[in-house]
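What you see is the complex with one protein chain gone and the rest in place.
This part shows chain A:
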Amino acid sequence: MNLKELKTLLKADIIFEGQGYSDDFEILNACGADLMSDVLAFSNEKTLLLTGLTNPQVVRTAEMVGIKIIVFVRGKDPQIETVALANQLDIFLYSTAKPLFEACGILYKYGIGPEEMNYIEPPNI
């Protein structure tokens, strides 16, 4: 799936598209998370993050693991500081009205598969 197809499928609004934008930019894999530590636990480099978080730290977190594109779900608008940081780091931002589950489901259906998160032993309860 390329970036243009992603935008069409999610009916995404553009918040920030930086240098090097290309319709053909290939989305290799994705993750959906509302917890920073979950994003940081993925074992392989991801292209895309879908999230309900909108604060600047979500862009920082993306930077740390090499994520290039963030899609905010449920029509959320990021804070000004978030957009400013994305601008500085050249991370692209989009927003979609779809909730996280549905947005992930659409991408999954159209060919973006899962990738394993490092398995963590659940605590004994």
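Please note the rule applied: a residue touches a chain if its C-beta (ideal position, glycine included) is under 8 Å from a C-beta of that chain, and two chains touch if they have at least 3 such contacts; residues count from 1.
As a convention for this text, contacts and distances are computed from a predicted model.
Undergrad: Given the options "Proline dehydrogenase", "SoxAX cytochrome complex subunit A", "Polar amino acid transport system permease protein" or "Anti-sigma regulatory factor (Ser/Thr protein kinase)", say which is the protein name UniProt records for the missing chain.
TA: For the chain missing from the view, the UniProt record says "Anti-sigma regulatory factor (Ser/Thr protein kinase)".
Undergrad: May I ask which residue of A:L10, A:I27 or A:V58 touches the chain that does not appear here?
TA: Touching the chain that is not displayed is residue A:V58.
Undergrad: For chain A, which residues lie in contact with the unshown chain of the complex?
TA: 34-38, 40-41, 45, 51, 53, 55-58, 60-61, 63-66, 81, 118, 120-123
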